[in-house]
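To keep things clear, I will list the structure first and then write my remarks on it.
One protein chain omitted, others in place.
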Amino acid sequence: MNAVVLIDTLLLLLVTATAVAIIEVRSLYASAILTGIYSLLMALVWVNMHSMDVSFTEAAVGGGISTILLIGTLVHVGREEKPIKKRLHVPALIFTALTGAALIYGTLDMPRFGDPAAPIHHYRVPEMMAQTVGFVNGTPGKQKPPEGFDLDRYRRFDGRVTGPIPDDPKDTAWREKSILQTEGLMVPQVRAAHEPHAEEGHHLHPPDDFNGHVPNSVTSLLAAYRGYDTMFETTVIFTAGISLILLLRRPRREGYLQPGAALSDQVILRVVTKLSIPFILIFGFYVITHGELGPGGGFQGGVVLATAFILYALIFGRAALYRVVPPPVSDILTGVGVLIYSGTGAACMLLGGKFLDYSMLNPAVPGDGESLGMTLVEYGVGLTVSMVMLTIFNQLAEERST
Amino acid sequence: MIHFDVSPPLLALYIPLLGALLISLAGRWPNLRELVTLLTAGALLWVVGGMAPAVLADDFWASFAKAPALKLAEVLPGVWLELKVEPLGMLFALIASSLWILNSIYSIGYMRGNHEKNQTRFYVCFALAIASVIGLAFAGNLFTLFVFYEALTLTTYPLVAHKGSAEAIRSARTYLGILVVTSVCFLLSGIIATYAFTDGDMTFRPGGVFRRALADGSLTAPTLGILFVLYMYGIGKAALMPVHRWLPAAMVAPTPVSALLHAVAVVKAGVFTVLKVIVYVFGPAVLVRYGVGSWLIYVAGATILIASCIALFQDNLKRRLAYSTVSQLSYVIIAAALLSPLSITAAALHIAAHAFGKITLFFAAGSIYTAAHKTEISQLDGIGRRMPFTMGAFTIGALSMIGLPPTAGFVSKWYLLQATWETDAPFVLVVVVLSTLLNAAYFLPIVYRAFFVAEAKHDDAHHSSADGHFGDDGDHHGHHAGDHGEAPWPIVVALSCTALATIAFFFYSDLAIGLANQLRSGLP
Amino acid sequence: MLDAFEIVPNLPVLVVTVPLIGGVLTIVMGRGKGPWAWATLITGLVFYFTVLLMQQVLAAKTGTISYELGNWPRQWGIEYRVDALNAFILLTVAGVGFVTTLYAQKSVEKEIPQDRHNFFYAVWILAICGLLGITVTGDAFNVYVLLEISSLTVYALIAMGKDMNRQALTASLRYLILGSVGASFILLGIGYLMMVTGTLNMEDMHDRLAALPDAVHNRTVLVAFAFLLVGLGMKMALFPLHMWLPKAYTYAPSAVSALLSATATKVGIYMAFRFLFTIFGVGFSFVAMPANVVLSVAACTGILVTGVTAVRQTNLKRMLAYSSVGQLGYIVAGFSLANVNGVAGSVVHIFNHAVMKGGMFMAAGAIMYRLGRCDLRAVRGLGKRMPLTMAAFVAGGLGLVGFPLTAGFISKWYLVQGALEAPHMWPVAAVVLVGSLLAVAYTWRVVEAAYFQEPEGDSALVTEAPLSMVLPMWILIGASVYFGVSATFTGDISMRAAKSLLGGAP
């Protein structure tokens, strides 16, 4: 039993205990705080499983925003749960047990935890990471490599340039071939058997770094391969923001600009806040920009940016915040983020490529277009996330002051 | 795909539709509205009558096989809404269109005389019902037949529920309920099964559509029998017992509607469909060969006798007429079920003969209601002297129902008896004789009362009519039961015409007999 | 710069991104009629695109159009895949979405506070965008993301009925909880499938499942199947998982009810088609697994139970909502037969029910607009006061009944035929027919009240609904009549879709 498993087991025990406590504790306030703790514990679990980006997001979103949301809501709806006579809800317990049993039954035929031979590890993803992007991405005859481009560098990696995909969808022979050629990306021994250049001493570049621009493969998957999903993820956030406005914003005549209570008479707080806000902002931008290189990205950075504004509002009052970012402006900015994202995609399309085909942004230099596109969309995500978080905070705070 | 065309059968379909549109537009001006109704009815008769010579021609069946159907719309891939004229449909269309004119004249008198509300809706639905009947009569395939069969149910529903009283709504519910349940559960299943067995070929043709399926064994005799039952009970409008209950229920409607239901459209559509299914879908020869149709004779015979017995004990005039209709419809069915060429001629003729007689009877009943506000037979003492035309016509209608010369009823009954003789069916003979006696037993006392019993002096009977089943709400209009003469003139004109037609049918029945014979000659 | 851009090759993605961008831009469209006009423009444009797309699909040799987003090969990126089935559903959703948007103006003006129309229409367009996105995609996870967009927007839209009746809030929250659990089950099912197949592309999943040595006895696949079935059942309101639907449709704003009834659950059913037929395949879902028995029993029970419940309602919208659950039962019963006629009937009923029920909800909304309520008592005598609205309602009702020459008849025809063809499935035919009798019962309560009873109180004074409501209502009802008289187009497409679904996914 290695350390990972040990820590994992301990953490998961803690997580489970926290979950039970969240459900069973009577005070809703305690429940909300425990939810924050739960999220932080989960963030640790994610780290333990090497999922840095998820961990970062969980800490920011689950530990931060969700808790704020819950506490903000509890102010309006009361802190105590009504006492219930029966502590144990038997039908629910039976239903839950049955569902759980079914799920566990389903796990019995799964590959074991961490098995490198699991389909998910050797079927599509290795190929995806071996994809040479830009001009050799499977569309025959569309783009030729520019002069002087070292095509060999790609060949060296996976032994081939991805060929055209046959039009006949029934022709699956090529798939088998490509599996063989790229199998074992994560298992060096297997790869060596198929990789003629591996033992020649060449430095093996990680394949999906977009010509060196994006070493964080989570980001490259998130913003490039599955960039379309991420666009809608941003839209989900946007939708949540405007849904909150729809549901909670008071009519203008009732004065939605009423200032809330401020803590601005506390000198220390004011000074510390004023000092730290620039750093928070810079950190936020750093997280967004750094997403290509390491953990981080638009979501995490956006949440960090939002905290700067929220902190400002808490200390100096919402009236001050509204002077900096008036609600109509933040309303529009939530949309602007989504527009940046979808606009980038549309621009690629208008330039003659497909939607979100970043290579169109700079066809001359492989990888540059991708990098540019991904940076743009990350900023779009960051903008929407921060503004939506701000809007949510404003709506909940506004509710309190009326 | 939808086709537009104006050949005569389509024109006959479009005229009442157009009429309905114009009537609804003219709704604000009653005189104009009713003029439109009459003009439409006249135009329809003219168009339908114009088609008759072609159907009567000697080489009709030769050209029938070759002529393409008139296509209206492709409802489903391969399933067309299409029309095709043949003798039986021609006969039905002629009856419906000629009686529509008389019925319209009568309606004008009745609706105005009784100050009915929503008269525009009444006339519109009436025209739509006639359009459905025309479509039904000229239907070129089973699918089209079903479409117009259902359309007829729908368009007559507002007529039945016309008064809007709780009772009218309840009765209309029964009417719609029974007709829709039977058609959806049995008729539609039968049609879909037919579609499946014949690979989508549902075109009417003498000899039936099942020959191929029977020949290659995909359709067996028991299945054919089940199909036949589905059809016979699916056609609820034919009022075969026990699905006849909607007919007495529908008596709640204004009398012109009852006349339409009983003489012109609905029940005639029912027996017409039965006949059409037997002749053109199954084919009498097929039914005889596989022996799946004989049960129908007994059910129809039972219906005739039971309905007649029930009629005997009804005091409400319209209700007695309703049960009379149930019994008369089964005459048509029993004739068709004999499955001989002559009996099918008799069936076709009885559709026509019964129409004239029964519409006269209903007109008379409505006339009595309009003039005297009487609905019960026991109130009719001596009314023949106040309303001689009405009761004279009633007498002619009654004679026709019994089947005495010189009325229409005799002609068809004569053919039926001949067919009974020919096919050697003693059961049918017994039924016909017994039912003739019963008919006499429930119609003649009314005539006797009207003409030979003296009128009671202080007649409060109409007050007690409130507890009669179809009694209306007494005299809002200042009528007093004691002093009334004949009904308004349009009513008298209409019922005199139908009574004369009932007699004329006895002397000049060439057209009807010609069409019926043409139908017979087409049978393989 | 725009020389290289062509509309036609990009149609699949335009259908989704145009409403996305358009929806976001709605929030800057001011407070008057601007948002509505913009929404109309966007939905109209999308409808036009779906028509073009339909033409493309019909013209395509293989009958399928594939669009690789971001130009990533479809095995790695996200693929849009359009065949006759989803082109038809896209056309339905976009068409009804457009007409409903036309309709929405007056009713939203009355039911939603003026100062948030821009947000309302933004959410409205995004809801349509989400539904279209689910329909067009060929990627299992993309389905989940778009599903969440459509769900979130729908929760918000339903809750906007709060100013008229507070029950809209509880209806929305109940739907949120059940919907999220359902979506989580779907996510879990996708996860289990991903574990055994290693891919997210639907076609690829199908190939991998087919290549699996013993998929029928693979416990992971079985559990994935079960959880997807339950999750999809919740999303498409399959009896008995429909509890959220009646309340939600009853208390949502009128325009929202019309939109949802015509599109939201239909897209749920489309997902079921994709998962059961395209991913698992007919052989797995209906031969090896008892999905046909489970689904047809659920559907038939649903048809009968909700039919009876609908007859007992006095509120028109609630009645229509129960009727919707029953009509969804027809669709499910149809495809559970797993033969060509059954599946074709199911596909064609998706369209037919969308136009009929959309039109009927619009009529109920028009009554609501004039009278502030839409129950049986309120509609008494309305046949004369609001003739066009009531005629639309009745025409739609006749369609639900399945009278010949209405769209409902076409569906019934295919369904009954399919049920008679399938071995031992004739009870389904009987239930379909009995269900249409129940539809007569609930439709006729309205007919009787509207045409044969006298109005009381305010309803004696009302006039016909404004043209901007009547016209869209009649566009849908007119379509239901037209495609009842001549169903060659819808019938052909459904047949084609059914054959491609049953012929095993390519």
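In order of appearance the chains are A, B and C, and numbering begins at 1 in each one.
Keep in mind that, in the parts below, a residue touches a chain if its C-beta (ideal position, glycine included) is under 8 Å from a C-beta of that chain, and two chains touch if they have at least 3 such contacts.
What we mean here is this: contacts and distances are computed from a predicted model.
Look at the chain that isn't drawn here: its UniProt entry, checked against "Methylenetetrahydrofolate reductase", "NADH-quinone oxidoreductase subunit K", "Cation:proton antiporter subunit C" or "Branched-chain amino acid transport system permease protein", names it "Cation:proton antiporter subunit C". Only one of the listed residues, C:L152, C:L382 or C:L400, touches the absent chain: C:L152. Only one of the listed residues, A:F283, A:F299, A:Y358 or A:Y379, touches the absent chain: A:F299. Contact with the chain that does not appear here is found for just one residue of C:I21, C:V82, C:I112 or C:L176, C:L176.
Residue in contact with the omitted chain (choice from A:H121, A:R318 or A:K354): A:H121.
Contact with the chain not shown here comes from a single listed residue; of C:R274, C:H353 or C:R380, that residue is C:R380.
Screening C:K106, C:K162, C:R208 or C:R274 for touch with the missing chain picks out C:K162.
The chain not displayed touches subunit A at residues 5, 8, 12, 15-16, 19-20, 22-23, 28, 31-32, 35, 38, 42, 45-46, 49-54, 57-58, 61-62, 65-66, 69-70, 72-74, 76-78, 81-82, 84, 88-89, 91-93, 95-97, 99-100, 103-104, 107-108, 110, 112-116, 118, 120-121, 124-125, 128-129, 185-188, 203-206, 208-209, 212, 215-218, 221-222, 226, 229-230, 233, 236-237, 239-240, 243-244, 247-248, 293-295, 299, 392, 395-396, 399. Even with one chain removed from view, subunit C keeps its contact list with that chain: residues 141, 144-145, 148, 152, 155-156, 159, 162, 165-167, 169-170, 172-173, 176-177, 180-181, 184, 187-188, 191, 194-195, 200, 313-315, 373, 375-378, 380, 445, 449, 453-454, 456.
By our rule, only the chains that are shown with their structure count from here on.
In terms of C-beta pairs in contact, the better-connected of the chain pairs A-C and B-C is A-C.
Subunit A and subunit B, compared by their mean Cα positions, are separated by 75 Å.
We define each chain's centre as the mean of its Cα atoms; on that basis subunit A and subunit C are separated by 31 Å.
If you check the complex, the residues on subunit B that touch subunit C are 1-2, 73-77, 81, 143, 146-147, 150-151, 154, 158, 161, 164, 168-169, 172-173, 176-177, 180-181, 184-185, 188-189, 192-193, 195-196.
Residues 398, 401-405, 410, 412-413, 416-417, 420-421, 429, 433-434, 436-437, 440, 444, 448, 451-454, 484-488, 491-492, 495 of subunit C touch subunit B in their complex. Per the touch definition, subunit C reaches subunit A in the complex via residues 1-5, 10, 13, 17, 20-21, 24-25, 27-28, 64, 67-78, 113, 115-116, 119-120, 122-123, 126, 129, 133, 141-142, 145-146, 148-149, 152-153, 155-156, 159-160, 162, 188, 192, 194-200, 203-204, 207-208, 218-224, 226-227, 506.
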